[in-house]
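Not every chain of the complex is shown here; the ones you see sit where they belong.
The first chain written gets the first letter, and so on, giving A, B and C; residue counts start at 1 in each chain.
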């Protein structure tokens, strides 16, 4: 695949890791972000500052690209009005661009799209990508919306897309929960590379998590893109396993995002009916 | 339940049917729409013109209400920019209002949230509300988003909600597809009444369809709200069964909404992988 | 050329004339306007309501089209804030659409782009399309801007465009000035047809005026599109030649548009220097 790759959110943490890693791999990178790019541009990369809400500019940026790595937008829980523009409208622009270019979308989804599933116990199985969405906030909702937009553009327009349910992607895990959901930077770069190079992906959902023995997550479509993670969070266990969330948050996959904020005083009474 | 009921979209087709039916039932109705109300107000109802995008006004309209029947917003496929305001931002305002009031939301979802599932054949079973979303456009996406927002507000804040996957609600069915998905006006009014009066609904999803023998849809949560439809589309069969969609649209539950528009030339190549 | 033709402003006076005329000619018409289409749709035409300010929607409407007849936007002098959106931003969207589709743009420019040239006298020659722009207001400025945008998209992107400096296109002339600048409806339809069917037009400027003996206008690029007007305003002379503008307006090609409005008390002192 020799077409250029458009990377949104290039000035963010993961965007900078991907820029470096993918440039070393020799890809022709077109970078964008609403902020300036903070690093030296690697050879073979161009950067253009743009707002995800400017659809016509985004469509133009994507011209000729074969893959769009969509890592832009708000990347944590925020009031709704700060999410709707970059995350919801921005997604629409990304998918319109991909439809026009017959490009593939690789979307940085999140565990917060399923954050209200409980963490697995001895007797419960792992979570499967076929399990229903249970977003834990406006951010998680924007990620579920993005996956469904990918579903619709595939069904309706044949736009291929891989939705990466990224756990926690940092240089190293920060607490016990991340022993389950940590994604190493090298595994992220390999994952993106597989997404770009896979021959055929249709609408795929992949857990963006390293080879962690404590993982919450089971079945996904990774065989379709040919990716196997190679790192593990386990070597960091002694260092972080004592770092826990509060009792309510500890119960859910999404951790503290699942807390209701100022008005939350107790676990929500959702055990009355078994809904899933 | 003696608290007032807020009905959005009161000036629309279904809103007018509900206003009349629920007023006859004796409910205390607070009506709103972005358009003026076209009918004589029934006794016991008040109307206030408001825009779903004006969140503070909407929160105030909902004060003291026990149920919000959310039938407002754009009700058919439109360009994204016409959907995002009333349907996505509007939903957020409705759920914030419900959380503040500890009110129940009854949301007019749509078959277009699952419009890309194929219509059932001899050997395929009926569609279940546990089957994944397969929206057929921006409108269908807004409905899936609304159901997931209901899921999140229940999980996180204990806001109860019933999501009505309304088929085609008209005075009578208009074509062969509607023999399967038609909802009669009296069944709609009874359905809304059950949603208001049910003791406990949690997060429920109910097919909004009459007792049609040709129905596409199976299991849902109707027992939780105590509703049974009483009408059937079958008496209209002779009149409309010859009225078909084009070949592509005929394949999907969403009918013509599943067609891609100007750029669609053939069924999308989604059969390569079995994704569901 | 069998590709569909996108016509903006289809619900306007000229748009309706063109819809009827071009449909009779057998063209595959895609119509749009911010208003609903008021007439019965001719066979072979589709209509989609859209706002010229919604760029992504406009780009999608234009997909697959070979020609864009851009007759939309504000069509008379208005305060600047009413012009900037539909006329300036709208033009950008039209040209981005044309660039993406490698389509040709036919732009309804106006005599008001050159309205401050004086009307020809015995000794002065006719106006040439190479003469400089002298817009007579914000509307005329938007038309000059549109012609220059066409110039730029041709120079930079190879987008072909014909700019029709339409005089006064009505069923019949209304005053003495229109004896010079009248364009009959049949001549308009023939002109649009030539613009669509011409093999090669580059960046062309054509006076949109019938075969009027009293015409103000001389040389243009009509030979490049193969158009000859066939009607004349002269038969209406007796009826309208006594209907004049006020003295100041009578001096300029743009007529009353050249008057300055509330603050205009005398002809502007522009004779101090010969600038053209």
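Side notes on the structure shown:
Assume a contact is a pair of C-beta atoms (placed from the backbone, for glycine too) under 8 Å apart; a residue touches a chain by one contact, two chains touch by 3 or more.
Note that the structure is a prediction, hence the values are computed from the model and not measured.
Complete-complex copy count for the single protein sequence, taken from this structure file and not limited to the 3 chains in place, is 6.
Basically, only the chains that are shown with their structure count from here on.
Of all the chains, the one whose CA centre sits at the greatest distance from that of subunit A is C. Counting every residue number used by either copy at the subunit B-subunit C contact, under half are found in both chains. Averaging Cα coordinates per chain places subunit A and subunit C 49 Å apart.
Each chain gets a centre from the mean of its Cα atoms; for subunit A and subunit B, those two points are 30 Å apart.
Subunit C has residues 56, 60 in contact with two or more other chains. Against subunit C, in their complex, subunit A makes its touches with residues 55-56, 59-60, 92-93, 96, 100. Listed in rising order, the residues of subunit C touching subunit B in the complex are 30, 50-51, 54, 56-57, 60-61, 63-64.
By the touch criterion given at the top, residues 79-81, 261-263 of subunit B touch subunit C in their complex.
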